[in-house]
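Here the complex is missing a single protein chain, while all its other protein chains stay put.
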Amino acid sequence: MTPKERAQSVADHMWAADQASPWFGMELAEIDEGRAVLTLTVAAHHLNGHGICHGGVIFALADSAFAFACNSRNQSTVAQHNTITYISPAQPGDRLTASAREITLTGRSGLTDVTVTNQTGAVIAEFRGASRTLKGQVCSQEIET
Amino acid sequence: MTPKERAQSVADHMWAADQASPWFGMELAEIDEGRAVLTLTVAAHHLNGHGICHGGVIFALADSAFAFACNSRNQSTVAQHNTITYISPAQPGDRLTASAREITLTGRSGLTDVTVTNQTGAVIAEFRGASRTLKGQVCSQEIET
Amino acid sequence: MTPKERAQSVADHMWAADQASPWFGMELAEIDEGRAVLTLTVAAHHLNGHGICHGGVIFALADSAFAFACNSRNQSTVAQHNTITYISPAQPGDRLTASAREITLTGRSGLTDVTVTNQTGAVIAEFRGASRTLKGQVCSQEIET
Partner (left out) sequence: MTPKERAQSVADHMWAADQASPWFGMELAEIDEGRAVLTLTVAAHHLNGHGICHGGVIFALADSAFAFACNSRNQSTVAQHNTITYISPAQPGDRLTASAREITLTGRSGLTDVTVTNQTGAVIAEFRGASRTLKGQVCSQEIET
């Protein structure tokens, strides 16, 4: 099994157990070791009082991409400290893409950046997540590389 | 009109226009100038693949509390850079409370801290949001203090 | 030995070994369990190209206050992720005070806020530091409470 295949197996396992990401309207588009891409189309129920996408929805999309990237080695990994910078508002109907890539992994501590763009490629937000690996695997079945 | 009455009027106006916060399951519990308290009960559709509340839901709750606090002077205000530190996981059925209080406001730049606790008072997350005031009011009707 | 006495013993030990904090021009003003206050007067060599105090000097002052607060239980503790928000510039001759107070400590993870003010009480910066406790003590001598 290649690292990418293992990442795919873990992601399939996580996705099947994840009730929130589908509820938000997310789809998992790509997965690899230390990388994940998720998408979401901004719907009416995602809009805040200014008529633009609620920042929590944009954050959640980035956070799910971060989680799929962090857990891709089949080591249970959780978020510790996440930051988001809002660059441009996301409008109703926008097709958002969150691309996560791990930038460092030292011992149990990882750092993963996620860029959220819309259908024109404009940057909506930049997210940086600091993770910590726990004991235990995401997926107990044999999926070693 | 007192500052608290103005904050209530702005919040009523924002809440009526906000589709996302009710969709998440939030309720607005308290409002004052530079302060807001929102609550949410963790439901099955809020759970991630680890069976605990998705970080994006916790963030969104804090982010809404932040937004209600920031806009409480009836000046349109948006988030720029928000950070969240996860302290303890939120479990299914937990009743979460996000309490926002502005800590500084200098010119157009504000800083607001939000603590998210559960029904036992345990801290679930600490959120810090940096905001910027735009031109224009949240609510055009006359609600001056 | 009270918690405050232990904090003082640890701080004395740390200060004696710390070459950077005195080099910056810092002084340790107060110490208690989970709390520390440090001061620094802005000198000519602290100024950046805009003629105001270099942000790194303000950060360093807050970071030292954070470190003294974090280590006050005599458990070796290090910074993981620190954020600073600049509120007002610090001018030459300003007397800066950094007041650190631990806001959460859960297992090995702590969160400590530091407010930097000047001699008029104006807020210069707000700092938030996330720490992690390591194995080992700061000070090996017997200083149990």
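Labels for the chains are A, B and C, by order of writing; each one numbers its residues from 1.
Just so we're on the same page, contacts are C-beta pairs under 8 Å (C-beta built on N, C-alpha and C of every residue); 3 or more make two chains touch, one makes a residue touch a chain.
Quick caveat: nothing in here was measured; it's all calculated off a predicted structure.
J.: Among B:His45, B:His81 or B:Arg101, which residue is in contact with the omitted chain in the full complex?
T.: Residue touching the chain left out of view: B:His81.
J.: For chain C, which positions touch the chain that isn't shown here?
T.: 13-21, 23-24, 44-51, 53-57, 59-61, 63-64, 67, 76, 78-86, 138
J.: What residue numbers in chain B mark contact with the hidden partner chain?
T.: Against the left-out chain, chain B lists 80-81, 83, 109, 130.
J.: Touching the missing chain, which residues of chain A?
T.: 83, 85, 87-88, 103-104, 106, 109, 111, 123, 126, 128, 130
Definition applied: only the chains that are shown with their structure count from here on.
J.: Need the CA-centroid distance for the pair chain B / chain C, whole Å please.
T.: The separation of the two C-alpha centroids amounts to 30 Å.
J.: Per the centroid of Cα atoms for each chain, what is the distance between chain A and chain C, given in Å?
T.: 34
J.: Can you check how far apart chain A and chain B are, centre to centre, with Cα atoms defining each centre and the answer in Å?
T.: 23
J.: Mind pulling the chain B residues that touch 2 or more other chains?
T.: Touching at least two other chains: 83, 85.
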